[in-house]
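Contents: one structure, followed by commentary.
Right, chain A next:
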Amino acid sequence: MGSPLRIVNGRVFDPAHGVNGAVQDVCVRDGKIVDDVPPDAKRIDVTGMVVMPGGVDIHCHIAGPKVNLGRKFQPEDHRTDVQLRTKLTRSGTGGSVPSTFATGYRYAAMGYTTAMEAAVPPLGARHTLEELHDTPVIDKGFFVLVGNNLLLYRLLQEGRREEFRQALAWWLAVSKAYAPKLVNPGADELWKEERNSNITGLDDKIGSFELTPRRVIAAFIETANELGLPHPVHIHCNNLGHTGNVATTLETMRLAEGRRAHFAHVQFHSYGPALGKSQHHPTSGAQEIAAFVNAHPNITADVGAVMFGRSTIMTADAPLAYLLHQIGGGKWVNADTENESGCGIVPFTYQDRVYTNALQWAIGLELFLLSEDPWRMVFSTDHPNGGSFTSYPRLIRLLMDREYRKQQMEQVNQKALDRSGLRDQQREYTLSEIAIITRAGPARLLGLTAKGHLGPGADADITIYEEDPDKEKMFSAPRYVIKDGELIIEDHEFRADHEGRILHVAPAYDRQIEQVIEPFFEDFYTIRFANYAVDDRYVPHHQIIPTGATPS
Partner candidate 1 sequence: MSENVKIVQDATCTFCGCVCDDMGLTVDLDEHKITKAENACILGKAWFKGHGLEERPFALIDGREASTAEGVEAAAQILAQARFPLIYGLSDTTCEAQRVAVAIADMIGGTIDTTTSVCHGPSGIAFQGVGESTASLGELKNRADMIVFWGGNPAEAHPRLFSRYTVTPKGMFTPNGRKDRTIVLVDVRRTASAPAADIFIRVKPRSDFEVLWALRALVKGRKVDASIEQRTGVSLAVLQDLVARMKTCRYGAFLFGMGLTMNRGRHFNSGALLALATDLNQFTHWVAKPVRGHGNVTGADNVVSWQTGFPFGVNFSRGYPRFNPGEFTTVDLLVRGEADAVLVVASDPASNFPKAAIEQLHRIPVISLDPKATLTSQLAKVAFTTATYGINVAGTVYRMDDVAITLRPAFESPYPSDEQVLSAIRDRVRALLGGNRVPAAGPAAAAAS
Partner candidate 2 sequence: MPEMMTLIGGRTSKQGTALCVSKLGAEYREITSTVEMNVEDMARLGLKNGSRVTLRTAAGEAVLTCKGRETKDLPPGILFLAYGPLASQLMAGDTAGSGMPISKNLDVEVEPVPDPAGP
């Protein structure tokens, strides 16, 4: 926890409290932000530096079965980017899918102190928690995949909504997840059972089930809100990556009907119809998506920006990964999880001269620049799908530095720029807005009341940057990083190792529901019902985030 600490003379950016660069002290005690500390408390003078809450990543892929396949799969991507062992810290490897230790240390070294793994099948929860345990410094949790769950489909198909709600609560609780996640709802049945086909619209029939994506998504949004979850539901829409998918995305957003719903990596879902002959040359749909989000306070999103260079497509959207494999050739991983999910992995490089890649890059920037409420259109690259989290500082510079953005725009495929609205955007993000989209906003959307701000009672996760006209440089290497009140990085060097907490929910559920679930296990799972729930040994350091209304 560290001794009491007073950080003096810093320019503080704490948007949650309307503090916008005011020079004031920040006091820390017992791992929390406090009003004051005794005069003899340790002082750090950060005159002229920028003080912000630790960064919060609302959507990334850093741990679990799919991520580990992505690691094993790509030795060639690790060997040229290594993390050296120090007396204090473990070694590791980087590339687009870093080892667990490299992941934790690199997030911390960038001033991020919380990250959410965005797609884990319940059957992979135990594995994911083991990896997160080996991911140092940061606090972390995961979203559990429920949008292709066959028992939930059965209950929904038979109109057993109360049992559906109980079962969803059960699944969140026994997997120690943070939030429910939907990925290309309905697609897994077509992928696994109907010769690798895919969902094309909200009203497609889901394989042998009398269900459609429309019905499934609406049910999850409604039920997740009833459960009073801190982050009700995290949605990866159908038709990701497909030309003209903006229509599907808007239709899906409308299904929320005023209820809270978060839409993931909307850049990948903002493609307009093709102009002219080539089906492969979509236009930008950023305007429509941004306009809809701006006008609907119940809708929140992260951008999933694309950054040029090496990435790894790593997704529960198996048909999408196969499509990219067919386009690019090269190696491909598919991994089906019984009754729960699919998964696909493909190494991928975004090239600035390629029309589609340049358009994706432009759409990501457009979405940020068109957003009127930074609290609801937050920062992400869907690491590593749109680009590595280590490219965040460059993305921040693209948002804050119009001149730099112009230079970069000259490098990319101009035809693609013509089909986007990026050239019209003169906006530059302020430090306060950056603090919102990278910390305060994600924390608020996740319902993490003790994160993303520097008010009394907040977790003492603090990042201190040296001002620099080059914002990429500034945000790449903070001078100090404090986690739970402990000075982890000082003068850009690790001073201590730290094990962060697992953040998860534990919604109450009626034990009777197990009478419904257990028989399904006997019939269709290959692991015993009694061995399925994850016990507390897998979360030695954890924090349960309370849920509101619990099912009656």
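One rule holds for everything that comes next: contacts are C-beta pairs under 8 Å (C-beta built on N, C-alpha and C of every residue); 3 or more make two chains touch, one makes a residue touch a chain; residues count from 1.
Basis for inclusion: all candidates are chains of the complex that A comes from, given by their letters.
Computed from a predicted model, the values in this text were never measured in an experiment.
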{"item": "Result, touching chain for chain A in the complex among 1 or 2", "value": "1"}
{"item": "Residues on chain A engaged by candidate 1 in the complex (per definition of touch)", "value": "63, 65, 67-69, 71-76, 78-93, 95, 97-102, 123-124, 126-127, 130-131, 134, 150, 191-193, 195-196, 208, 322, 331-339, 345, 523-528, 530-531, 535, 537"}
